[in-house]
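With one protein chain withheld, the remaining protein chains of the complex are depicted in position.
On to chain A.
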Amino acid sequence: MNVIQLFKNNFNRVLSKKAFIVIVAILPLMIGIAVLFSGESNTKAHIALVSDHAPNMTQNDKLQIKVMNEKPAKSSLLLGKYTAIVEEKSDGSYEITTLKSEEEKEKIESFFDPSKVVESNQSDITKRGVGANILGFILMIILMQGVALITLFPEDRILRTFRRVLTAPVSEGTYLFVQGIFTFICLYIPAYLALVVTKGVFGVDIGYSYGMLAILMVIVCALSTALALFIASTLESNMSLVSSGIYIITSILAGCFYSFTEKNKVLDTIFSIFPQKEYMTLIEGVEKGNGIFEFKGQLTYILIWIVGLWFLGSLITKRKMKKGIY
């Protein structure tokens, strides 16, 4: 009964909070934007060909060539307008300027000058799908949102309601359980709905079935809730500042934005400590058509994080209660 009472109380309080409602509403918006963009992204390399005459170049699905008389500014490379600037010399040779790696440069070179054949060690095979890219970005947003949505917990402490709640027949375990469930629901429903709408209504191919998305989002939201509970019980102030810093950096290193392979063993091990990394491995695998239970290791690892953080969070709260901090 207590659980329902607490839950109802949370719900009623939240309804009067403008900021909270805005935060809940913004989540699906961000997800929608992320999904729509990832669908838009084109992988074509845009090439600026500086030439006096327009040579008859074959365009293919990887290259789009724009012929121009004047060399574009170098900053247009940094801004992503062009992948490379190719200048045709009077002797018929080409000079290539690009930000990309040497390997990419050689590939472009070989296109213009077929005599130079490059042996490309196909890196395309390791490329991840659109779905994993989208969920990677969403993962970071949901982690941040978790900390934002658990706001009732720190508020209860500041307003000293927490102490009063616990004088009622409610243990801090029950209290935290309700906060956790409440946060989880506020995260899960808008996030899942946003994915369903963008997939169903806007027809963006996310790469997972509705059922699989539901499962994958449960994992993300549970992780986010557990982390938020832990952070809220550890930190007294500056919660969102500290957590967003940690989330952004660890998510990048775990490869949520960019899929990168590091040949360095030590670094690889360090990065795989982050639960985000295991999650990315999991969703990449699932997108390629594997069953979710082929990733028992990853699932267990994430579950350990969730349970561990939850446990630590309630332990810390209990200790702080005993010390009389709250």
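The working rule: a contact is a pair of C-beta atoms (placed from the backbone, for glycine too) under 8 Å apart; a residue touches a chain by one contact, two chains touch by 3 or more; residues count from 1.
The rule is simple: contacts and distances are computed from a predicted model.
Novice: Can you pick, from "Phosphoribosylformylglycinamidine synthase subunit PurQ", "Cation:proton antiporter", "Transport permease protein" or "Alpha-ketoacid dehydrogenase subunit beta", the UniProt name of the chain not shown?
Specialist: "Transport permease protein"
Novice: Would you indicate which residue among A:16, A:69 or A:101 is in contact with the undisplayed chain?
Specialist: Answering carefully, the residue with contact to the hidden chain is A:101.
Novice: Taking the full complex into account, find the residue in A:11, A:258 or A:311 that is in contact with the omitted chain.
Specialist: A:258
Novice: Which residue, A:148, A:191 or A:229, contacts the hidden chain when the whole complex is considered?
Specialist: Going through A:148, A:191 or A:229 one by one, A:148 is the residue touching the chain not shown.
Novice: In the full complex, which bits of chain A touch the chain not displayed? Write them out.
Specialist: Spelled out for chain A, the touching residues are 17-20, 22-23, 26, 30, 33, 37, 40-42, 46, 73-75, 77-81, 97-102, 104-105, 141, 144-145, 147-148, 151, 154, 158, 237-242, 244-245, 248-249, 252-253, 255, 257-258, 260.
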